[in-house]
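Each remark here refers to the structure printed beneath this line.
With one protein chain held back, the other chains of the complex are shown just where they sit.
Showing chain A:
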């Protein structure tokens, strides 16, 4: 809500600049989105009196005007506006002036005719089109007849005012009005504020004879109407138009403008009906019947539901309660009798109706947050009074009241001890009482206890904590001491799982992968890829887009999306890992279970080409090395093995392995199937995904000290021809098992299956290292052991030793 600095100053003697006032409001009551002064940036824009208007000889729409701008000689200005006429006072941008958007106006020629400036529309001096009175939207604006030529126009148009844009939090509905703001400022600046009391002049018959209200008090706890007859619909006076457009409202006519003005001032939405369009004298506040149609003021057509509250005559709805009036009973230029409605509607119905019909109006916003239920009659009276004063209307005697359930003010007790204990302050009772009284709360003190009665308009205050906030903010958050919690010591440590997750990240970063964070919401297709266990998908009920509609069941696809993003931007080498959750759901459960996973992807090369080394494209074994090193870092207790898996549809059937720890599958590694890579628009990519939760849960090895033998080690190399089907793992296992007591390690150092070996065979070569920790090993012992293992290789694996 935009609130006028000048308007505030009619009631309070603040003596602060608009910027300072805005800052004070922001620090004490609600957020401020900005402070604007409509005339800021404008220069040399004055009142001009049109002395004559002639058609331009070479144009069918330009006019040549002689305009008195308060100087000795009138200015000749060429103007294209259709509505310019002799004797008007208009807005003139002089040569050398600045208009909206910092545009400079210079002397010029228009189709050969000199033009010394420009006659302006309101939009051209910075008005938003939404607030320009309809009759001036497509032309220049006409200033009042008593404006003085040569004067700057700003004061005539209220443009020297400053407007503070309040971003009111949902709890502070009271701040959506001048009066509410004044109450708060009075407390902030510790000044009394005197608000006007309406004084309505009634005449004519008692309203009861002309209007009967039938109100469901559950829907509308308060519902009141006044009747004003013989109104003369006309434009509002300037002061009223200025108030409205500065607050962001378009002036329409005196009756409608008064309802908006009263809403701005009191925070009470009002609605003006054309009484003569009612069918009969009865007005109902009821729920709509499902399917009932209503055309609102904005010409929107709505099909109502039985949850909507409507205002209806005997025949049909004439308004969507608290949201917008109906077109049928709207005020027009022919309106003679106005029924003014002031009500309180049940906020939840209003909120839902506004959502349902997508009609978020200033009225609905205020009803949702709650209006001042003690001020409904005042607002109604003030509106009636103004219709009398500004539209010559005759206010009928009395108010029609359909419901009148004004709530009792909240009474809250709070102790001084509690206030200081929660705020961490040393406030005295006198200080607290003064603050609460400055907010116009009534306080009774009895010992340490305060009994506080809160005015009805502050519908956000119900419990002691609410009072604490009032005391704290008016006292000033800056004044609070700055301390840290004391009390019993607590240990801050990460859990084992958290530590392992951190270790996982550090390990993979050390191995060259960059951490990525991808989207966990993905497409159904991608959610189902690369899955490690059977699961139902989990879908969002109302996704924003198909790209993010299903919870992922793998981490890899997000990383492949990342690679695709990089690839599309010509980044060819991408090495990423991601630690995050996947979501598995069992049929029949609404809620999926969450499992921590760790996944990695590499495309291109991990080590880019340099001047001294060629790039080495990533392959299976590089990724495997990373996974092995990672699992070693995590110290999983159990043998890690890799078992070929040709069954995963998204993976290369010949280059994929399950990762097993102690025989349990914890994930997989391999090359993405080329057709899947193509689908993602990426090149050859190697990936792994592991169940991190399983790794967290596994038993771990402890670091331990092992004696480093001071006796020399002896090595023996062995090369052999074996069949293509024989795996390295089988050979290693056999050597390990049959290598004897002194065998310390076995290392593969060569694999060859080129032209020099027979078809169906391959050559593998290993280094066996022997060592005795207790003494110097003699060749004989090693030879014995080596011969034995050689024999077993020949016997068991049909190896041909070379």
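Everything that follows uses one rule, which is that a residue touches a chain if its C-beta (ideal position, glycine included) is under 8 Å from a C-beta of that chain, and two chains touch if they have at least 3 such contacts; residues count from 1.
Note that in this section contacts and distances are computed from a predicted model.
One chain of the assembly is not displayed; among "GMC family oxidoreductase", "Sarcosine oxidase subunit delta family protein", "Phenylalanine--tRNA ligase alpha subunit" or "Succinate dehydrogenase hydrophobic membrane anchor subunit", its UniProt protein name is "Phenylalanine--tRNA ligase alpha subunit".
Set against the missing chain, the residues A:144, A:608 or A:649 yield one that touches it, A:608.
The missing chain, though absent from the display, is touched by one residue of A:540, A:733, A:778 or A:801; that residue is A:540.
When the full complex is taken into account, the listed residue touching the unshown chain is A:484, out of A:145, A:430, A:484 or A:707.
Touching the missing chain, out of A:206, A:463 or A:778, is residue A:463.
In the full complex, chain A makes contact with the omitted chain through residues 23, 26-31, 34, 169-172, 347-348, 351, 355, 368-369, 421-425, 463, 465-466, 468-469, 472-473, 477-478, 480-495, 498, 502, 505, 508-521, 538-545, 548, 551, 559, 562, 565-566, 569, 571, 573-577, 580-581, 583, 590-592, 594, 606-608, 610-613.
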